[in-house]
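Here is the structure we will look at, set down as structure tokens.
A single protein chain has been omitted from the complex, and every remaining protein chain is retained in its original position.
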Amino acid sequence: MLELERIHKYFGGLHAVNDVSFRVETGSIKAVIGPNGAGKTTLFNLIAGNLAPSSGVIRFVGREIQGMKPHRIAALGMARTFQNIKLFHGMTALESVMVGRHVRSRAGFLAGMLHLPSTWREERQIRDRAMELLELLEIAEFAHVEATSLAFGQQRCVEMARALAMEPRLLLLDEPAAGLNIYETAEVARLITRIRDMGITVLLVEHDMSLVMDISDEIVVLSFGEKIAEDVPRAIQQNPEVIRIYLGEDEEAA
Amino acid sequence: MTADLFFQYLFAGITYGIMYAIVAIGFNIIYNTTGIINFAQGEFVMLGGMIAISLLHFVPLPLAVAGGVVITMLVGALIEILFIRWLDNPSVLRMIIITIGLSILIREAALHIWGESIRSLPYFYGNEITTITLGPVRISPQVLWVLGVCGIVVLLLSVFFKVTPLGREMRACAANRRAAILCGINARNMVTFSFMLSAGIGALAGCVMSPITYTQYDSGTPLAIKGFTVAILGGLGNSMGAVAAGILLGIIEAYSISFVPLAFQDAISITILLIILFVRPHGLFGSGEAARLKEF
Amino acid sequence: MLRIRNMEAGYGNLRVLKNISLHVDGGEIVTMIGANGAGKTTLLHTIIGLVRPTRGEVLFLGQDCRRLEARRIVAAGCALVPEGRQVFATMSVEENLILGGHVLQQREGRAAVLRELGHQYELFPVLRERRQQLAGTLSGGEQQMLAMGRALMSRPRLVMMDEPSTGLAPLVVRDIFRVVVRLREEGNTVLLVEQNARAALGIADRGYVLETGRVILQGPAGDLLANRDVQRAYLGREKIA
Partner (left out) sequence: MRYTKSRAILCLVALVIVTQLLTRITGTSYYLTQLTMSAYYALVVIGLTVLMGYAGQISIGHAGFFAIGGYLSAALTTHNLIPLAGSPLVQFLGRLGVLVRGQDIYGEQLLTVTPWAACLAAILVAALIAFLLGIPVLKLKGHYLAMATLGFGTIIYRIALASDYFGEADGISEVPGFTLLPGVAGLPPLVVNGDFDSRVQNYYIAWGVLIIGMVLLLNLIDSRVGRALRSIHGSEEAAEAAGVDTARCKLQVFVLSAVYAALAGVLLTHYNGGLGPSEASVMKSVRYVALVAVGGMANLWGALVMGAGLTFLSLRGVFGSFDDAVFGAILILVMLFAPDGILSLRLNGLRTCLKRESTDR
């Protein structure tokens, strides 16, 4: 599905991502973890096309996508959510999700202005599909409320629905549980598993370790821009190198 | 072009250029402490000139100029306190529109106070026909006044920012506002000071230029556009770059008269602005890296 | 010295801290550990007044801080060494330190600032060597020392440090932590926020563990160090197979 090959990224003199390679298998949930400044967000931005890698190859559904514009990568079937939720100010929840249908619909500028019958039919399909997703995420009752005025957890759901509306093959989740309480986090965990069961591959960055350990099939650990481990959750928990970077070095040992 | 003409143009170019640089420095001071481009910057220059011209009826020239500068500074402080200080985290679009609105209000107020007539301060020394011979060129002593005063302003500013506690605190706010607050510095007052300072130097420039360029209620906007061009050209926030860029633009403009009709002269600087914005938005002298290490 | 009760805070709709209670007494090093995104930085920002708490109370030296501007809290004797150091990159080392002495100068005058400057140079000899250098050109460890020196210039009653070890080599981290210990010996009070739990607990008197905005554990540093749950807070619970 997704394959990173020897990715490097420099910012000026800073080596933010250093020779990272890994694969995300179709139908799996993969997590990226690591301490502050480990380069997780940079990595996400490289995959989604917001940044171009300094060197290396990123392959998605068999195509090299490094340096491609985000909207073109999105059209190939990659959707993402953002760490600090990015909803569209002034749009209702339903409309926000309808934007997600953009890549799956065609009506152009003039068709939109003239409201041709074909446009009208397409519009109805978009609306119906968006509504279904809101129902799936149990926020249909807020369909006509401005999305940015919803409670935090509901905003996350709207963002997730928007991503799902794109019918992606790969879903990138940037800290889906940040700022949620224990119950909401459990809910998110359930949802992510369901998304995977719908046949969508998931790659996530997350700080809530219990969430990551519970749901991921595989985990990649980054530190100072380098991949230091890649394994199944149980092995990661036992990995001395991982424990060291998380708990820090022993004063005496150092 | 004769050598004589060449030098005449050169001096004219430098004179106008340093004027643009002063406006650009005004932009920079406010930009550095707030991240706002103050579209009313040109109006400060106009106000300084106009107020000094009016005061001249009552007091001698030096006092009139001082009065113009001080009153404009107060106007600058007032504007900041009334329209900017209490806004919580305003968006850039909002600030742009507010400062544009302010520039219109100041201009319209000037129109109602001083009318549409073109005014000017008298020459500080001699009159229109007095000239000083400097090697191959004859120049008006006012040009020397402009160069001298603006040069001193630039010098004093750099001393102010380097040496005085207030200047140091303003630089700290510019470098890292949050860290400045954590040092116990009143960042809001620094913003007010920055408005006063840039209003003050704008007004001073407006006074010394008045005998040469004249002052009219709407002379601010064209100056603001050129000042902005220079600020961008020199790298936003970089005042030494602004001086170099200002002189460069002034000279280009001066020589362009030989190639392009006078009426299109303004269009030249704007075209330069557009090209710079498209090609090198961080300025001629700045690199992307240096843009982050802001320097006065 | 510092007492927080049932505090809640966050940004906009996002509630980062929930029901936080903690206290720091004079002369001790207290550490706050927790993973990324647990709310540690938000906690410090709320104490210093950069973020307003939505509920609960924050008392510093018996004074209610909830409505005070950040610079007033600094003037009252609470200093923060911010995350990522945040030195004034375009200014010299000495200028950075003098700016840190802003509140001291207002309180006790210029002479006191110069005296304190000497004291910081003694604490961080490397800063004296580089006094005329631009802060932005210092190495990461030197910048961290400068940030600490700058905060200490105000002669604070309480020093709060936000992840001083981030991005530094282990040897440098050790130097930094040695200075923290020395601060306590000089009678200072320190609230140390760290991700590097083992190192932080190694020097602290007491510790709190923060997880997704809540204090989940607290106690003497030695106890926490031995606690299996601390490991859990970082690596998550094991799957119940």
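The letters A, B and C name the chains in turn, as written, and every chain counts its residues from 1.
By our rule, a contact is a pair of C-beta atoms (placed from the backbone, for glycine too) under 8 Å apart; a residue touches a chain by one contact, two chains touch by 3 or more.
Please read these numbers as outputs of a predicted model, since none were measured by experiment.
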Contacts of the hidden chain among displayed chains: A, B
Contact residue for the chain not shown (choose from A:5, A:19, A:123 or A:231): A:123
Touch with the omitted chain, as defined above, among A:69, A:121 or A:194: A:69
Considering the complete complex, of B:63, B:97 or B:156, the missing chain is touched by B:97
Filtering A:102, A:169 or A:244 for touch with the omitted chain leaves A:102
Touching the hidden chain in the full complex, which residues of chain A are there? Just list them. 48-50, 69-71, 74-75, 79-80, 82, 86-91, 95-96, 98-103, 105-109, 111-115, 119, 122-123, 126, 162-163, 166
For chain B, which positions touch the chain that isn't shown here? 37, 39, 83, 87, 90-94, 96-98, 100-105, 107-109, 111-112, 221-222, 225, 228, 232, 261, 263-264, 266-267, 270-271, 273-274, 277-278, 281
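Note that in this section only the chains that are shown with their structure count from here on.
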With centres defined as the mean of C-alpha atoms, identify the chain lying farthest from chain C. B
As a test of whether you follow the contact definition, which chain pair has the most C-beta contact pairs? A-C
In whole angstrom, how far does the Cα centroid of chain A sit from the Cα centroid of chain B? 48
For chain B paired with chain C, centre-to-centre distance based on mean C-alpha positions, whole Å: 42
Chain C-facing residues of chain B, complex: 165, 168-169, 171-172, 175-176, 178-187, 292-295
Touching chain B in the complex, chain C uses residues 48, 50, 70-71, 74-75, 79-80, 82, 86-91, 95, 98-100, 102-103, 105-106, 134, 136, 150-151, 154
Chain A partner contacts - residues on chain C that touch it in the complex: 10, 13-16, 18, 35-38, 163, 165-167, 170-171, 173-174, 177, 194-200, 202-203, 212-213, 230-231, 233-239
